[in-house]
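Questions regarding the structure given below will be posed in turn.
In this view, the complex is presented without one of its protein chains, the others remaining in place.
Every chain is named by a letter (A, B and C) in the order it is written, and numbering of its residues begins at 1.
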């Protein structure tokens, strides 16, 4: 029915959802590869169940994988344009995210009474009005797929294995994607299993054909983004961080030791480093979080770059080690993945509620720089920046990311190693001469003390967690020494505000409304602001990569707007921080559902059609 | 020379200082007892070296013990009126705290070259001008004491043992105290050692006589405070907390389990409870902080009152357990002793730099009530209040105190157990009936869930650190459930603001200057404000016992003053908190020297003669 | 059910209405079922049982048991159970923990519970892998195990929970496997009525990340050769024809063929009650393929438990609270 013209879209988000056995990840990945090769910007966001493998058909066991693609900023936070629901449970769990008027591709073969019941439906959701307002494409996937591969005479079980390619083919038709990238991939992958290759190929094509034959549907066309030139790849958040560590080792000339205790999904970092074996990086699995952080700090004392990763309650468990690094004034980079809390909250879901903990969660006055990652690929840059700060200021640095960012993927221009920032630390001090003893706490212009590599003759010295005399580093209980050291450590961190970029804005430098984002809300805010600006709203977007200290001009920038609104996946922590530092009252848009904002949700809010649920007055931040 | 009239004083602080062998604590204790018996308000504050027993004569080994006494509010924070310096090191370490024109009682027998050098003096500080501006009483203590007891024919060593009583006698003369309380004590104590008793007695009297014979000195008279009626005792901060736990068990009708890992001086609580064996209290030494907190939480799950104590980095080590208690909504009282940080900082010295950590130092949105102790005896009341909140709101509660408060002692009106607050928790819910299942997360008007004692038939239920559906307590990963629970937990804590006393003021309810204190700065602020008001200043004093949530009227009260100044032993944490909650800019008076404020220091500041060192702009709080 | 006697509970009475959320094929299912049966057979009312769990797949156990339960965090289940038992000696406290949790963040708490002989019972799910975090090396991973964090096979030597705990003074040590219903019932019963810390180590198959790790010990066709069933007072004999035995030569265990000229008298006789833990230590360390692996009860001895100690009133008269408040040196102002 090629005579219906396709509808043009700027971008779209589709979501595959089903059981463990539905190869959701595979479909999503292929769709993303194909789209990236077409020149779309692509953002992928898997959504895995909290349990390893739950009972098929239950809500708890639904796997989902979203692919956002199009010509402009894409975030995991789009309303879903097409939902592929392989099971009733997949429909139920994901329907709230589908845009009004969106498309539901339903695998009717699994919409049987037994399955609705497992999903918690009383009746068939395909026919009881649940889907009123959506466009439903009913596909008896198993049946049609069995037909498609019948010539191969496979067992029914083996035949059914290729059903995901049937669905993928249909989706390729729906969004006008060519089949060849996936066909190539299949050929390479199953070179040694010709039957599998053939079945998958047939299924893919049959799915596409099914789409072409659909009455009344014409499908869509999504324009490619103009970007480049350069070498690009897709990268997910965990990989970007792992590559950042590898690049940090390379550009600093120091080995990196990455020690961590497994915590899903932060453990992906350990997996990646073990798998990639980047030169100069030593990954180490520790027995618990505090051991991991201590190992990393020990490595830093040894002149290597110590990295550790934590998640959830793990950050509290290592607060003493971070405090020790503050006192010893040694490098240490802590990559902390935020997830729903308190305690273990909702596994596998993003939140941003550990910001104030990162800033304040240590005993004594122990300020440390805190940075946050804004998108999957951004983790690479943030690790390099954290490495710069940790060595230049001899201080531990906390990098915040979240569960969603670790899983999500986006296109990334592969940097040239040689042109990455030069991160070599200051040279070791000269050996002492008579009358000029070595001072381990002598400070340079940035108030940083020297980083001496053990093994260097003549510079033997002792550090530790007790207060010291400045310069000599000798333990001191003198009141004045303590006050001096507290102030010096404070100033050392505070002045970093002058060594980081100013708060950059998208949009005009002043106006009615500024959206201020930090961390993973970046994408949704950027998308909202772009769409608002397109429709004529005078809105700007500021994003904070450095949360502590804040860029020096933060207060000035914020004051230039009538209203500043801060969407956060918490109860308003950045708002509280800004108020405590500048007495500036920003508006809080809190969301604590274990889900990222949608760009449209924010744009709607700005258009006045969305009533944000603000905090109840007096709620403790 | 009784013809010189004594000078009348409102109050005075004296400090005994010397080596480990100088029985500093004994002198201080006796002086305090005698003064209390006279009807003075007495505040004692020992100052022990960070090491167990250091080399005699070195600065690191100086012991000190301050006794403040008089007719009005007495705090450890007075300038010293008379310093007893048994050694040059004792002089050197303590001279900065002596009031201009104050008295130095110097044991000249130990001011010999070898000893000055150990103390770091180049010359004899008694004669090189160091003491210009002070009144020096030179006393060859060892020599005179040997004379005094010579008739007893003791060995020189044994004779020297009583020298502290010589000094005490002199101090009794100086401040016009009778000898009898000490003489009685000696008689009881050394009934079986008549020689010791005789020697000490002679020394005491000889010291007094030495005072009477002093040319040009007439001594002082310190008026007694009018207080009573009632039974009084002296109590130090650790004992008051321990007794508070005992009273909490008694008044709640629940057993208390107190588990902690030793951390000087917080370990005093464990010692006290092991020694006193209060009925209904089970003290337990744990293998580390997180085990201790977990044990306490386990006891709470069992229907007992779980208490734990931490200090320094220990609070971070248990942040996960506190978070678990937030999620499980169970009682838990954490008594945290603040000391200089970061890491282990300066052992044995007070600081208030863990306030924001107590409030924010957990992952996820996990608000908990935070209270602070203001004086040694106040710990008793604060523990009872924490017990009330922890059970009434089914939430962990953090009680902050500091190293200084634990050691310090003050008079305390012994409460009548029967009239202490009734702390019985709400009754256990009724057993479920058909159609009315038991709901472990059903909430009462205060949003608290029921506290069920395991062993109760029919109310079996499961709690844990994962997110739940409200009411049923069933684990739920539903976005809406999570958001609801975050909000409910937040509101539950926020509304406590309405269930605590308003912010009480000393002085007029509005005006030019309000001193706002929290925790251990209370005494110094109270003293400062009283002295300012006596000299005609229009100053008020507000004190915050509840730091989170703050009393409901805090903002209103603060706004009634032109200036609000907050002295804190940190870089301005309460100031930052107030700004973040109310956008109110208070002035910060930071002091991070491991020392409490002096009342006079604050009064001087208010009089404009003291230039407080304010934070450098931009220093990270 | 008559009016006066205690109701007899069935395994179903110990089940909840929650959907069980382990992977299909996981050994945890059998452990759950067998444990429910075991609880039902104890004659204890449900409300007297509390199950405290750590984090990991095993940690979900309490949700499926209709008793009091608390699902905690890595490393915190044991001390929490210690506090619970100290406060409530009348409860039967079981702890359900994975080996990754117990030998990692929880190992200190394990050793301290053991040395204090706290009267808690530990169901130690040993699947030799971190399951819930999706398959990393566990401290109990045997040399050579491949996981996502040991892609070339693990090289570190493993921690074995029983020898470790025996070195800390464990009074009851047993081992079983997920699928061995009868033995599991038996050791759970014995552990419950043991006074003091009891560890029941359960070899549990992680179907997804370490599948078949214990096949050698559970496969009926070979287990007679690879395992040894401990029986108190009986010689340590195994083999499909019970043709091999364990002999101690000095401190080292030897496997001898009974067919040879080795008399039965030379074979070690199992004695759970030896005050010296060395023999149980040696047996609990025996590992396939060098040795048959031992199952059953290694050690069952008595010494005072922490809760007994805590609830023995300390010597001397206790003082009433009012007295304590007044202290030794009060004064009266009128």
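The criterion applied here is as follows: a residue touches a chain if its C-beta (ideal position, glycine included) is under 8 Å from a C-beta of that chain, and two chains touch if they have at least 3 such contacts.
Treat the numbers as computed from the prediction; the structure is a model and nothing was measured.
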Missing chain: touched chains present in the view: A, B, C
Listed residues C:41, C:169, C:239 or C:327, member touching the removed chain: C:169
Selected residue (touches chain absent from view) among A:168, A:284 or A:448: A:284
Full-complex contact with the absent chain, from B:119, B:344 or B:377: B:344
Residue of A:414, A:480 or A:504 touching the missing chain in the full complex: A:414
Absent-chain contact - pick from A:125, A:306, A:572 or A:594: A:306
Those residues of subunit C which, in the complete complex, touch the missing chain: 104-105, 107-108, 111-112, 115-117, 139, 151-152, 155-160, 163-164, 166-169, 248, 250-252, 268, 276, 278-279, 281-282, 285, 303-304, 306, 309, 314-315
Interface with the undisplayed chain - residues on subunit A: 33, 36-37, 39, 227-235, 239, 243, 246-247, 250, 255, 257, 259, 276-279, 282, 284, 286-288, 290-292, 294-299, 301-304, 306, 320-321, 324, 328, 414-417, 454-466, 474-475
Interface residues of subunit B (partner: the chain not displayed): 51-55, 58, 60, 261-264, 267, 270-271, 274-275, 283, 285, 287-289, 313, 343-344
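To be clear about the criterion, only the chains that are shown with their structure count from here on.
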For subunit A paired with subunit B, centre-to-centre distance based on mean C-alpha positions, whole Å: 46
Mean-CA-position distance for subunit C and subunit A (Å): 40
Residue numbers of subunit A (touch at least two other chains): 60, 313, 343-344
Subunit C: positions in contact with at least two other chains: 55, 73, 75
